[in-house]
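Note that one protein chain is taken out, while the other chains of the complex remain in position.
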Amino acid sequence: MLAEIFLVARKDLRVERRAKIALGQVAPLALLILMVFAFALDANTSLLERGAGGLYWLAVLYGGTLLIQRSFDVETDDGNMDALRMSAIGMPSLFLGKALALFVQITVLELILGPGILLLYNVGVVDWVLLIAAAIAGTVAFSVCGVLWGAMSAGLRVRATLLPLLLVPVLAPVLLAGSRAFETALGVRAGAGWTWAGLMFVIAAVHTALGLGAFGFLLEEG
Amino acid sequence: MPVANSGAKMTATLITRVLGVSALAATGLMAVLGLVISPPDVVQGEAVRMLYIHVPSIWIAYGGFALTSISSILFLRRSRRRPDQGRHYDRLAGSAAEVGVVFTAITLITGMLWGKVTWGTYWQWDARLTTTVLLFVTYLGYLALRRLPAEPAVRSRRAAVMALISFINVPIVHYSVDWWRTLHQKASLSVGRRPEITGEMYWTLLYSALAVTILATWLIIHRYRVIRLEELRDEEGLEALIASRLNKDFGSH
Amino acid sequence: MDLTPLHEVEAPNDLRRRVHRRRRWSVLAISAVLIFAMAFITAQGLRNATLFFRNVDEAVEQRSELGERRFRIQGRVVPSSVKSESGLTTFEIVHNCVVASVLHSSDPPELFSSPWIPVVLEGHWLAGEVGTSVGSDTHYFSSDRMLVKHTNEYASANEQRVMEEPPEDFLDQCSFEVPAATS
Partner (left out) sequence: MSEVATVVAGWGITFVILATYSIWVVFRGKGIGRELGIGETEQSDLEKDVGTITDS
């Protein structure tokens, strides 16, 4: 099973490495969004500092949605789905493999956004352990929910608008928890940063369980 | 009476007509009880009359979403065994969810108005209000998924999965007032706790819940039949299209 | 000569499937329990993390760490303490036998006039010698936004319950007397 998971993840990442969408287009776009936030808040340093955590996760949400969309467009474009269904790879492995690939891609996106926040919004980190734990928890939740809801809208004609509509309500708690945890880690809010990071892990765990059970139903044909 | 045929043509049968008339009468009586006969509250005055819509509406919404989830499970079980089976449960899930969304909207609107007079604000981001609006948006997404142009079997299966996942939020909404500190008051009635509401108001609330349930049942049955009709129309349209294609092909030969 | 009954040939496969199924269920059950445990612990933590408001006693206790930060405070209005003057309202709120003075600077909602109504105020602590019904205090709460937090108790206005009395069990444990309304 582990071998299958890595196989699926490696396939996705190889496709991505050749197309260079994540690094070439999504990451620069997310950085642009960070700049636009600064314009919207009139480069008010204290506002930017306080909101840095939330703005970071908003940018991740935006970039992440594009990556999720892409992860399933790759499958449905040339009927790859049929090939996957025919292969002996189990649905749980397929689910975890795609989630792993998305996790790697979103992590790359965050590795670009993170320094961007630190430099552009002029914030300092007071708790690196919490920051990294929260980032990992949030990214796991993003990728697991992403695969589940990406499969839900895969191959439909209006997926470009449907995916965000379905995904944002589900990810809203992750966004909230991520923002609060980051605010604690960046030292702008005293509070239960670890609890919020824990909430993101719980959301990720719940959706992993749901995904392992339900992924097969989502991908079945006709 | 052309009852047998009218079931398919119009969406009414004898039973739903009786149900419809009683729903109309029941809501009329509910208005009289809620607006005239029940007394004003000692603290809130007349504003307490929002209770009789606000609270039963969200009960009905919970009920509708629960029905959606149960039907979705049954649909998934049935259609797994035989792909053409279980359409019945799929339609039931769709109609119950739509009625649930309508009543969630009513809860939100009446809640905002009620909040303005009692709390002094239309909206606050406390746990109850936030989770309720997320519930509303989630099920709007579910309805959007159901309306997409796609192969019916695929669409229904995905919608069923989404219904199951979305239901997680219902208990969170209900217990949010106990789990977190909220501006919103605690649940009006709950099992194992003496209702802190006087007799006339208590009975009016229960009666309103009954009236709204009758109305919702009627709506769900009718909506179910409309979904069935929509499916029939789509099938007929498809057949007509194929027929015209075939005719053209034969004509050109 | 092979005397092995046929059904035994099937047995290993059958057995494996049954074991497999049982293992799958146990995995499901264990993960469900784990998720519930995690969710429970997080929910417990979240109770404190998602503080919509602080009660008066907590706000007074955390006064030094709160400084002049904005937060929400919750308590019941002491009826005899309400004074209104040129758009400014001063009153006292109480929770768990801790009293705080409030200077509120906007129009209060209608229900504010009900005795012992619970309110949620948004603002911050300010230093200043003030007198409360239980003694003097070094700080008062400066608020510019008031929300009335009505309870889930409903009673008919016709019953004319004596509402000037503080709600039952509310001040019983307190060591001080809060003066009743003088209306």
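A, B and C are the chain letters, set down in written order, and residue numbers restart from 1 in every chain.
Following the convention adopted for this analysis, a residue touches a chain if its C-beta (ideal position, glycine included) is under 8 Å from a C-beta of that chain, and two chains touch if they have at least 3 such contacts.
Bear in mind that the values here come from a model prediction, so they are computed numbers and not experimental data.
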item: Chains on display which the left-out chain touches in the complete complex; value: B
item: Which residue of B:L33, B:M50 or B:L129 touches the chain not shown here; value: B:M50
item: Interface residues of chain B (partner: the chain not displayed); value: 2, 5-6, 8-12, 16-17, 20-21, 23-24, 27, 31, 34-35, 44-47, 49-50, 53-54, 57, 102, 105-106, 109-110, 113-114, 116-117, 215, 219, 222-223, 225-226, 229-230, 232-233, 236
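Methods note: only the chains that are shown with their structure count from here on.
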item: Sequence positions of chain C contacting 2 or more other chains; value: 46
item: Overlap residues in chain A, where contacts from two or more other chains coincide; value: 206
item: Touch list for chain C against partner chain B, complex; value: 43, 46-47, 50-53, 74, 108-111, 114, 117, 120, 146-161, 163
item: Touching residues on chain B, where the partner in the complex is chain C; value: 39-45, 48, 51, 117-121, 124, 126-127, 179-183, 185-188, 196-198, 200-201
item: Residue ranges of chain B in contact with chain A within the complex; value: 76, 83, 134, 137-138, 140-141, 144-145, 148-151, 153-154, 157-158, 160-162, 164-165, 168
